[in-house]
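Written out below as C-alpha cells is the structure these notes cover.
Here we show just some of the chains, and they stay where they sit in the whole.
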Amino acid sequence: MSLVVRNIRRADAAAIDALAGFGVATVHEAQGRKGLLAPYMRPIYRPAAIAGSAVTCEVAPGDNWMIHVAVEQCQAGDILVVAPTSPCEDGYFGDLLATSLMARGVRGLIIDAGVRDIAVLTEMAFPVWSKAVYAQGTVKETIGNVNLPLVCAGALVNPGDVIVADDDGVCVVRREEAASVAEKSRQREANEVDKRAQLQAGVLGLDLYKMREKLAEKGLKWVDEAPQ
Amino acid sequence: MSLVVRNIRRADAAAIDALAGFGVATVHEAQGRKGLLAPYMRPIYRPAAIAGSAVTCEVAPGDNWMIHVAVEQCQAGDILVVAPTSPCEDGYFGDLLATSLMARGVRGLIIDAGVRDIAVLTEMAFPVWSKAVYAQGTVKETIGNVNLPLVCAGALVNPGDVIVADDDGVCVVRREEAASVAEKSRQREANEVDKRAQLQAGVLGLDLYKMREKLAEKGLKWVDEAPQ
C-alpha cells in the first residue's frame, strides 16, 4: 500500500523567502554544515536560486506516475522533491509537467533522476536540479508515496522541510529550524561584509583570522627555498 | 582490412528537417521509445538543435585518422557520428576538422569520445555532442571503417539513419522510418497543444489523463495526516 498525505506543515513564508536570498553555501554553514544533497545534483540552467517547501514524491525506476499525483499536493511556494526507489536517470519530467507545476505556483523541481525538455524548461524559466538530463521516457504502472519522508541524493527530506537551491547545489533545512537558520544566515552574511572589505583591501586571512600562531604550533615552517 | 563505403542511402530531406523541429524527447516517444544514445552525450553549447543523415566513422582509441577519411564522405545536411573501438575520452576533433566539415555543409558532430577547441567551435556555431571535453591529442596510425553500422554511446547507428540532437541529448531514427516518425512526432505535438493549455489553466494531469480510478485500484490511499 502506498500513501498520499494531503496536509503537511510548512515553514513560515518569510523565513523561506529569507533563505532564498542567502544561498546554499551560507545556509548550509549557518545550520551547522548539514543537509546538503549530493554534488551530482546540478541546475539545468544558471543562474538559478530558489527556496520553498518540500512536497516529497517517491517514484519507481522508469515510472513517473506518482509525479502526476504529487502535483495535486503542491501549493504556491512549494518545491517538488522526487526520488526513485532505486537509482535511475530516466527523463521523468518535461515541459508538460512543468506547465502544470507553474500553474500552481510551484517554484522548481529537485529530482534525483533525469529530466528532459530542458531547452523549453529554460525558456519557461522553470528551474530544475537533477542528476541527469536524459530524454528516456517513463511508464505509469507503479505507485509510491507522496509526502512521506524520503532520502533524496543522500539527504533525508521531510515533507514541509525547506529546500534551498542555487548554482552551488541543493540544501534541505528542517521545517522547525527554518526561522532560526534564516536568522543565523543573516548574521553570517552581515559578519562577512566587513571581512570581505578587509580582504579586498589586502588584509590576509592569516591575519584577519589570526591563524599564524596556531599554524606554527601544528608544526608549519616557512622557508625561503625548497629543500633539495 | 577496413572499408570506406561511398554510397549510402539517406532519408528524405523534408522528413529530416521536420524531425529537427520536434526535438529529441518527442521523436524518441514518437518512435516507441527507442534509439537514445547514453545520457553522458552532452552538447558543448546550448541551445543547439539539429537533425541530419548519419555518416558513421569508427576510430581506434587515441587515433583520429579515420575522421579525415570520413569528411570526404560527408554531404550537406549530414551529421558525422564517431565511435572508438574501445572507450576513450581523447580530443579527437577540433576547429580545423570543424572548418572542413562546415565547408561541406555538415550540420554537426556526435562523438562517443572527447572534443577540443570548444571555445572556437562555439564561436563558429558548429554543434558537437560528446562524451568529454579534453585537449588530449591523437595520432594517425590505425585505420577503421567508414559508413558501416556501429554502436555509438550504446545505440546502433546505420549509415544514412537520421540523427536528431538537442539540449536533451541524441536520438537515432532508422532511415526507413524517418518519414513515419516525423509524422507521428507532428501528431504528438499537435496532441500536446490542447493538453498544455488545459494544464496551464490549472486542470490536473490526474483528471486530464483520468488516472484517479486506476491509482485507487493499484492501492493508492489519500490520507489527511501522515501515520505516526
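All chains are identified by letter, namely A and B, in their written order; residue positions are counted from 1 within each chain.
In this section, contacts are C-beta pairs under 8 Å (C-beta built on N, C-alpha and C of every residue); 3 or more make two chains touch, one makes a residue touch a chain.
Treat the numbers as computed from the prediction; the structure is a model and nothing was measured.
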- 2 identical chains shown; how many in the complete assembly? 6
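In the analysis below, only the chains that are shown with their structure count from here on.
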- Query: chain A to chain B: how many Å between their CA centres?
  - Reply: 30
- Message: Could you list, by residue number, the parts of chain A that touch chain B in their complex?
- Response: 1-8, 65, 68-69, 71-72, 89, 91, 94-97, 99-100, 102-104, 114, 116-119, 122, 132-137, 140, 142-143, 147-148, 159
- Item | In the complex, chain B residues that touch chain A | 23-25, 28-29, 33, 36, 39, 42, 46-47, 49, 166-169, 171, 192, 195-196, 199-202, 204-206, 209, 211, 215, 218-227
